[in-house]
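As you look at this complex, bear in mind that one protein chain is not there, while each of the others sits in place.
Showing chain A:
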Amino acid sequence: MTSTYEPLSLNVPEPGCRPGDTPDFSDFEIPRAGEVKRPPVDVDPDTIRDMAFSIVRVLNKDGQAVGDWAGALTAGELRQGLRHMMTLRTFDARMQTAQRQGKTSFYMQHLGEEAVSCAFARALQPGDMNFPTYRQAGLLIASDYPMLTMMNQIYSNAEDPLHGRQLPIMYSSKAHGFFSISGNLGTQFVQSVGWAMASAISGDTKIATGWIGDGSTAESDFHSAMVFASTYKAPVVLNIVNNQWAISTFQGIARGGVGTFAARGHGFGIASIRVDGNDYLAVHAVAKWAAERARLGHGPTLIEYVTYRAGGHSTSDDPSAYRSGSEADAWPLGDPLERLKAHLIAIGEWTEDRHRQAEAEILDEVTTIQKQAEAVGTLGDGQAPSPRDMFEGVYETMPPHLIRQRQEAGY
């Protein structure tokens, strides 16, 4: 007997634009800056469900800070924020080039996403703990972690704090509230919830922050984190950096039919907000709101940062194979550095001259530090971590079988 139904077909989402196409973001809805209201930090998540479908924005097209979310930072703080973002961008460019020169095996840039981690860092207090992915080095830059130490890690040289055991950029700094980065995606999202639960169990006042990319929200640990954060009302800020791309895969593959990534929080009863990830002021204001909410015991917040991964996924990636080369330029939320710079100029707190001077200073600083790091060594050249060291730290005390293997290896 033949079926009376039409044959079924599989839905495979496709991005709007592939190599050779002209980018078109015309159907990308962007609310006006200042349009989204700022609720009280103890708000019932159910009453702000619309915030997961809008975008909190502070800077308007004229570079003015407008609306409820404006005014949290002084001009001095904003200049410092600009400097952090410029430093991260310069650092990225130097390390990207260093990889191309064979000084290290690997690097991942933050190009276009600098505001997210740099502004977020400013909302935290000493003792709080970030559980970052590999694309939040701004958390380190903005908390004055030494760039020299970062470069030593990237070069896996004798001064690498991780003794050459980790792939470049997988930093770790407990003292700077930066949890050890893992290559396994999504794992740290649920760990951040556990850290926050531990703070609550201990009657502490510290909070945790989890980080995940748009693509990795598809990992099961994203769901685990949301369940546990919701059940135990953990003092955690859960951050989704939606940069539109997971290597070559556009965000629609991870997002499926849901309107936004932030909307995923609704099913868990978690306060969920979407924010302009290229607006330093908006990122900071929302991060501060969520951190305060967590610190006051009102529970977790899910934040989706809408941004664009302007660079390749990594030094091993060529984005021209899967997306239009002009897509970054067409991205409607612009460049976070340019937008903050324009704002500071608009309010009379910055000039083109000062900007050029700052660029030169930062380049000089980063270059000087790079020379210091390279004087110690680069991958395979100069002072290297001892091979003996790879047997250390597997356990606190080296068990007999590892001692035998270390001796067998000749150390």
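In the analysis below, a contact is a pair of C-beta atoms (placed from the backbone, for glycine too) under 8 Å apart; a residue touches a chain by one contact, two chains touch by 3 or more; residues count from 1.
As a convention for this text, contacts and distances are computed from a predicted model.
J.: Just to verify: the chain that's not displayed, which of "Tyrosinase", "NADPH-dependent glutamate synthase", "Cytochrome D ubiquinol oxidase subunit II" or "3-methyl-2-oxobutanoate dehydrogenase (2-methylpropanoyl-transferring)" does UniProt list as its protein name?
T.: The UniProt record for the chain left out of view names it "3-methyl-2-oxobutanoate dehydrogenase (2-methylpropanoyl-transferring)".
J.: Among the options A:S192, A:Q251, A:S272 or A:T301, which residue touches the chain absent from this view?
T.: A:S192
J.: Per the definition of touch given earlier, which of A:V227, A:I253 or A:A330 contacts the omitted chain?
T.: Residue touching the chain left out of view: A:V227.
J.: I'm checking contacts with the chain that's been left out. Which of A:S180, A:T249 or A:S314 qualifies?
T.: A:S180
J.: Tell me where the left-out chain touches chain A, residue by residue.
T.: 129, 131, 161-163, 165-166, 170, 172-174, 179-180, 182-184, 187, 190-202, 208, 220-221, 223-225, 227-228, 231, 393-396, 399-401
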